[in-house]
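Of the protein chains in this complex, all but one are displayed in their positions.
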Amino acid sequence: MADPAFFQVAGPFTVAEIALRIGATVAGTATPERMLRDVAPLQTATRDELAFIDNRKYLDAFRKCGAGAVLVHPALTNEAPENLCLLVTEKPYRAYAVAAQAFYPEPPPVPWISPDARIDANAEIGEDSRIEPFAVIGARAKIGRRSLIGAGSVVGAACTIGDDTRVGAQVTISHAIIGARVRLYPGVRIGQDGFGFSPDPDGFVKVPQLGRVIIGDDVEIGANTTIDRGAGPDTIIGAGTMIDNLVQIGHNVQIGRNCVLVSQVGISGSTRLGDFVMIGGQGGLIGHLEIGTGARIGAQSGVASDVAPGETVMGSPSVPIKLHHRQVAALKRLATRKGR
Amino acid sequence: MADPAFFQVAGPFTVAEIALRIGATVAGTATPERMLRDVAPLQTATRDELAFIDNRKYLDAFRKCGAGAVLVHPALTNEAPENLCLLVTEKPYRAYAVAAQAFYPEPPPVPWISPDARIDANAEIGEDSRIEPFAVIGARAKIGRRSLIGAGSVVGAACTIGDDTRVGAQVTISHAIIGARVRLYPGVRIGQDGFGFSPDPDGFVKVPQLGRVIIGDDVEIGANTTIDRGAGPDTIIGAGTMIDNLVQIGHNVQIGRNCVLVSQVGISGSTRLGDFVMIGGQGGLIGHLEIGTGARIGAQSGVASDVAPGETVMGSPSVPIKLHHRQVAALKRLATRKGR
Partner (left out) sequence: MADPAFFQVAGPFTVAEIALRIGATVAGTATPERMLRDVAPLQTATRDELAFIDNRKYLDAFRKCGAGAVLVHPALTNEAPENLCLLVTEKPYRAYAVAAQAFYPEPPPVPWISPDARIDANAEIGEDSRIEPFAVIGARAKIGRRSLIGAGSVVGAACTIGDDTRVGAQVTISHAIIGARVRLYPGVRIGQDGFGFSPDPDGFVKVPQLGRVIIGDDVEIGANTTIDRGAGPDTIIGAGTMIDNLVQIGHNVQIGRNCVLVSQVGISGSTRLGDFVMIGGQGGLIGHLEIGTGARIGAQSGVASDVAPGETVMGSPSVPIKLHHRQVAALKRLATRKGR
């Protein structure tokens, strides 16, 4: 179970209640009245805990599993041991997410404005929000309702932050308009100057960065990620997009809805992503590209040309994924063949 | 136009005034007396706004442009639509930078020492500087005139910071001597211990890091970038060098003047760069290398040997750029040829 020093468990729930909540079918050794008190990993779950399997790598653990019930895809039910209660669903990981939210609902921030926060007289703080110690809120900034500004965070002049948004500790925000239900993890940097200067051989001339950062609803931005404001146009992060830790987003970048950017990705200035784009860890994109909706870019790829909607590319420089696999295989053959 | 909630525009200026300031020739449908009230992107600029074109990708927008005047290279003037006033210059991006600075001059910091800053009694703060809330300034530290120390930033004992330098929020500085007109963006880490230890199999022995970080005038350092202090020699960043976000600079690295390091670059310990070196995003250099003046290192390159002055390398491992292009082409041919 989760360490009670850090997490407070709700419940218990019967197997049937969980099945109803996630839309799963009870199967295997069905015990719908069994009480489930927690979620747990497949390897350690006991009779009153709920587990899930979503990766064939863990089939061995599944076969020995002693959980009270396991969320499982229909294709894996025949691998289940006897006496295991199954909750069958096409999306076991999603079902686990919903069930875990039931056991561990996230409490809203406890409303509080710390006397140690410094809030400009012309800033507005919405009802039931929480402003932690040593936060600094600038003139004309607006914070929504039930939102959190973590310890030491700085919200610059005129920035707006929506309702139910959680800003972790030590985040800096300037020149930004941020939606509702957004999460910014600790150390996120939003709205600083983009990397804009005229690269003269005898000293650079700085280009004023005159745009903003616009962040849609339901976006998550990982720890120590940096998002520069636009140079003239805005830098835009579409609603529902998930950004991991240590990602770099250059000025004027536009990212669509529900994209996924894994950690340490870098996107250079003025590149635009459609919706549902996925970029693997450490992938890099040069500037001024168009990446189509649904495109997928493999980890460590180096993308220097547009990617069509739905296309998958990989490698540095990136090529279509099939060609990438052929290149990898061809190079291996070339390096190992006899008679070299 | 730039959002007036965040930016305050100066001016207006006539086309002739701008032409004079940037050294451009008025051409096309010349209207030197026209009033320009702002800068704007090529795509949206209206009759009282100034735009620029610096990338052939945007020729379509140029051909439809409705700006009051456009900064353009002589080679593109024949692509201009009728009725467009041109400001012809060999360096349109530089000209834009200067013009935008005229419309959006950066005000100096408003002098203030926050009562919520903690400044050691033996620190010196120059005239007209600004120390924001929750900043901490250590013993014997010296801050120059008209400089800014952002909210929550920590300046360690005995560090010196020059005149007109701007330290963003939540920067940490120790063991460092920093020049004038330097900009450190939020979350920059300067002067912490380098990664120095004796890699013994049975536990590492830490090597005391006894050097400093020396940063020249007019340097910019991007958000969340980390620069370790020297192990014995100093870590040195030459005047005028531009460093983007999330860059790593190891101990003893010496960087010359006017270099450009794009985001997520990593430079390992004791490597030395001449002047005017450019490194593309996510490029990595091992330690103890010599990179000559004017060398260029492509994005995502992995550099494991010295690079001669003026040379351009790319790839991982990096090779001269021409060889890199041949390698990419040869591998593609190998992977796609018939009869495999």
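A and B are the chain letters, set down in written order, and residue numbers restart from 1 in every chain.
Operating definition for what follows: a contact is a pair of C-beta atoms (placed from the backbone, for glycine too) under 8 Å apart; a residue touches a chain by one contact, two chains touch by 3 or more.
Note that this is a predicted model, so its numbers are computed, not measured.
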item	value
Touch with the omitted chain, as defined above, among A:Leu20, A:Ala97 or A:Ala308	A:Ala97
Full-complex contact with the absent chain, from B:Gly23, B:Pro105 or B:Gly232	B:Gly232
Contact residue for the chain not shown (choose from A:Thr77, A:Thr160 or A:Asn245)	A:Asn245
Residue touching the undisplayed chain, where the options are B:Gly144, B:Gly187 or B:Gly256	B:Gly187
Residue ranges of chain B at the interface with the undisplayed chain	118, 134, 136, 140, 152, 154, 157-158, 170, 172, 175, 187, 189, 192-193, 195-208, 210-212, 224, 226, 228, 232-233, 246, 248, 250, 264, 266, 268, 282, 284, 286, 288, 300, 302, 304, 316-317, 319, 323, 326-327, 329-331, 334
In chain A, positions touching the absent partner	2-3, 5-7, 39-41, 55, 57, 91, 93-94, 96-98, 100-101, 103-104, 106, 116, 132-134, 150-152, 168-170, 183, 185-187, 218, 220, 222-224, 240, 242, 244-246, 258, 260, 262-264, 276, 278, 281-282, 299-300, 316, 328, 331-332, 334-336, 340
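Definition applied: only the chains that are shown with their structure count from here on.
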item	value
Centre-of-Cα separation between chain B and chain A, whole angstrom	28
